[in-house]
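For reference, the structure I am asking about is given below.
Every protein chain of the complex appears in place save one, which is left out.
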Amino acid sequence: MILLHKKTGKKFYLENKDKDFNTHFGIIKKEDLNKEPGSIVKSHLGEEFIIFEDNFNDIIGYLKLGPQSVHKKDIGLLYSLVPIYSGMKIVEGGTGSGILTSYLANSVKPNGKVYSYEIRKDFYKIAKKNFEKLKLLDYIELKLKDINNGIEEKNVDLIVLDTPDPWNTLNFAYESLKIGGYLASFLPNITSVLKLLDLNEKFLLIGIYENFVRKWEYVRGKVLRPENFEIVHTEFLVLFRRI
Amino acid sequence: MILLHKKTGKKFYLENKDKDFNTHFGIIKKEDLNKEPGSIVKSHLGEEFIIFEDNFNDIIGYLKLGPQSVHKKDIGLLYSLVPIYSGMKIVEGGTGSGILTSYLANSVKPNGKVYSYEIRKDFYKIAKKNFEKLKLLDYIELKLKDINNGIEEKNVDLIVLDTPDPWNTLNFAYESLKIGGYLASFLPNITSVLKLLDLNEKFLLIGIYENFVRKWEYVRGKVLRPENFEIVHTEFLVLFRRI
Amino acid sequence: MILLHKKTGKKFYLENKDKDFNTHFGIIKKEDLNKEPGSIVKSHLGEEFIIFEDNFNDIIGYLKLGPQSVHKKDIGLLYSLVPIYSGMKIVEGGTGSGILTSYLANSVKPNGKVYSYEIRKDFYKIAKKNFEKLKLLDYIELKLKDINNGIEEKNVDLIVLDTPDPWNTLNFAYESLKIGGYLASFLPNITSVLKLLDLNEKFLLIGIYENFVRKWEYVRGKVLRPENFEIVHTEFLVLFRRI
Partner (left out) sequence: MILLHKKTGKKFYLENKDKDFNTHFGIIKKEDLNKEPGSIVKSHLGEEFIIFEDNFNDIIGYLKLGPQSVHKKDIGLLYSLVPIYSGMKIVEGGTGSGILTSYLANSVKPNGKVYSYEIRKDFYKIAKKNFEKLKLLDYIELKLKDINNGIEEKNVDLIVLDTPDPWNTLNFAYESLKIGGYLASFLPNITSVLKLLDLNEKFLLIGIYENFVRKWEYVRGKVLRPENFEIVHTEFLVLFRRI
């Protein structure tokens, strides 16, 4: 499991460094693949590659994706509202392909743990493989269970829901969270947000948020301008706290 | 150092639990202040308070602020682009009041460290006290030095600059970062962004970003609508990578 | 009724040019105030002023305002969706201080007309005075009536509602509009938008819109950056069409 960068910035992800690796910039030999991180190696066409260390941020881009996944910008929004750090105990509803789970587990390691509930067997399998690739299996307990049938964990710091019916989780979440713990729910429709707010009785509402990220394009000496098209809506984030 | 929540959600921050505590909801006795986190205690007016555990996210709101500070939403943006986790080695230019430093240190603990450069003595002192309150002193090395005179750390994972002239740090940053390491610069003006991009020669440009967060207001049974006014501009984030 | 600009760009609005005019840049004499538009005159302190022509866009900034008014940026949004031009027949519900009414009347003149309904006598009076200042009285029929009691006009091109309960106007609006005519409703809350959409049965929904305008700051040779604070929410615009 190595990552290589050519000088253009293109990345390649290898699951196996026991055989030569083919790129359209040429073949890199097995011996070269096993050199120290930071080494520069050449393909048979003379193109230079850099051997990269394992890095969460690089590997996360190469994971297998199932249908549902919280967008990176919204993960950033969650982190800005609820700092997530080593030692936390987190419950997640709706593992999906495990992207958000991986961010969370990567943040709570080495002393914390993420307990993630998923009802679909196919997503469970995809997520499991992704955690393996990221070497995060020790920090995640993946459960093939419906979070709306009950949350087994107690004294939890944070519960994150990426499910279509978070109002069905409200009571279980309240019992599971410690005092001061947070409940975060990602929802694509304002109609669902409204239903969740109306059905909440016990939690303190911290806020309802949306997040837009705008990327700019740059061409040296010529152009600096915002990108023309952007995702302007993914999900609303509703944040509650148990008090 | 305890945090108390009344049922209305109002928080109080205490540096000292060795004497009775006065609030406009009544006085809470010393003995009550020293009960277990999660306990409910009463003021002499019969108002209920909950004793909270120490919590990074609560305490950060009570820190002393100097003039400069990266906005929470922009910290979230950084985390969405460069996951920051236990064990990382980070250099920061421009400690200011130490808010961003604290987020970073809280994320890299218990195995990582943040080396933060600040040229102003008054900011240095404010930041030092804030790190103490957050019990983060073990994970931060605060330096009363100009980052533009050189970066002493090597093999660094991430350098974050909240300085007005990041172009003067480019060469030192390049030498200090490990291969694959990131350089992130926060800048309020597009004119500074342009100068930084034009003067960069060695780094791969990952992107130029802005982040907007929109908060919604909710009144049960009546109103759900976006807040009228919002901060729409704080800083641009320019992200480079050493390859 | 004249407008004067000093070289700094500051504007002054005069209702009366029959006497000398005092500014903190000095006094301008009556004789000077009555010179040709475009003339440059001097105050007794030697400061230069330009005599401006009557101009809708300058005067609109000096109107008396009551509590409710559609924001300029949202007027622009309406114009981008439904071009408004000479000869149109428009009905408005909720005159308020008459700002939107004035924009509409100014656009439909000299051959069109705006029929505007207002239930509050005090707003009616404010609006009337504003139309007088703008010399738009010939193009506006202001009615002290509740639009939800019926719309007297037929074969209307556009109905614009700035009222809290537009669902009560749906049937009257349908009968009043010509085939192909538009119904535009401004609403601050998404909950009201939802109610209007759910209660609409006859109209074709063209769209639901929001509009953000971002202004940039410029200091020559130094700074170009977005303004820090901005109105990010005023009203949603729901646009229907009779087909």
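So that you can tell them apart, the chains are marked A, B and C in the order they are listed, and the count of residues begins at 1 in each.
Heads up, the rule we're going with is that a contact is a pair of C-beta atoms (placed from the backbone, for glycine too) under 8 Å apart; a residue touches a chain by one contact, two chains touch by 3 or more.
Owing to the predicted nature of the structure, the values given are computational and were not obtained by experimental measurement.
Peer 1: Just to verify: which one of C:Leu14, C:Ile119, C:Val213 or C:Ile231 makes contact with the chain not shown?
Peer 2: Of all options in C:Leu14, C:Ile119, C:Val213 or C:Ile231, contact with the hidden chain holds for C:Val213.
Peer 1: Taking the full complex into account, find the residue in C:Asn16, C:Asn34 or C:Asn111 that is in contact with the omitted chain.
Peer 2: C:Asn111
Peer 1: Extract the touching residues of chain C with respect to the undisplayed chain.
Peer 2: So the residues of chain C touching the missing chain come out as 3, 5, 7, 9, 37-38, 50, 52-53, 55-58, 60, 72-73, 75-83, 85-86, 103, 106-107, 109-111, 178-180, 190, 193-194, 197-198, 204-205, 207-218, 220-221, 224, 236, 241, 243.
Peer 1: Taking the full complex into account, what residues of chain B touch the chain not shown?
Peer 2: Output for chain B: 190-191, 194.
Peer 1: When the complex is taken as a whole, what residues of chain A touch the one chain not shown?
Peer 2: 188-191, 212, 214, 222-234
Keep in mind that, in the parts below, only the chains that are shown with their structure count from here on.
Peer 1: What are the two chains with the top count of C-beta contact pairs?
Peer 2: Ranked by C-beta contact count, first place goes to A-B.
Peer 1: Same residues or different residues: which describes how chain A and chain B meet, taking over half shared numbers as same?
Peer 2: same
Peer 1: Report back the single chain whose CA centre is most distant from the CA centre of chain C.
Peer 2: Comparing chain centres, A lies farthest from chain C.
Peer 1: Using mean CA coordinates as chain centres, what's the chain A-chain C distance in Å?
Peer 2: For chain A versus chain C, the centre distance works out to 47 Å.
Peer 1: So what's the Cα centroid distance for chain B and chain C, whole Å?
Peer 2: Going by mean C-alpha positions, chain B sits 44 Å from chain C.
Peer 1: What whole-Å value do you get for the distance between chain A and chain B if each is reduced to the mean of its CA atoms?
Peer 2: So the centroids are 21 Å from each other.
Peer 1: Counting only residues that touch at least 2 other chains, which ones in chain A make the list?
Peer 2: 190, 194, in rising order.
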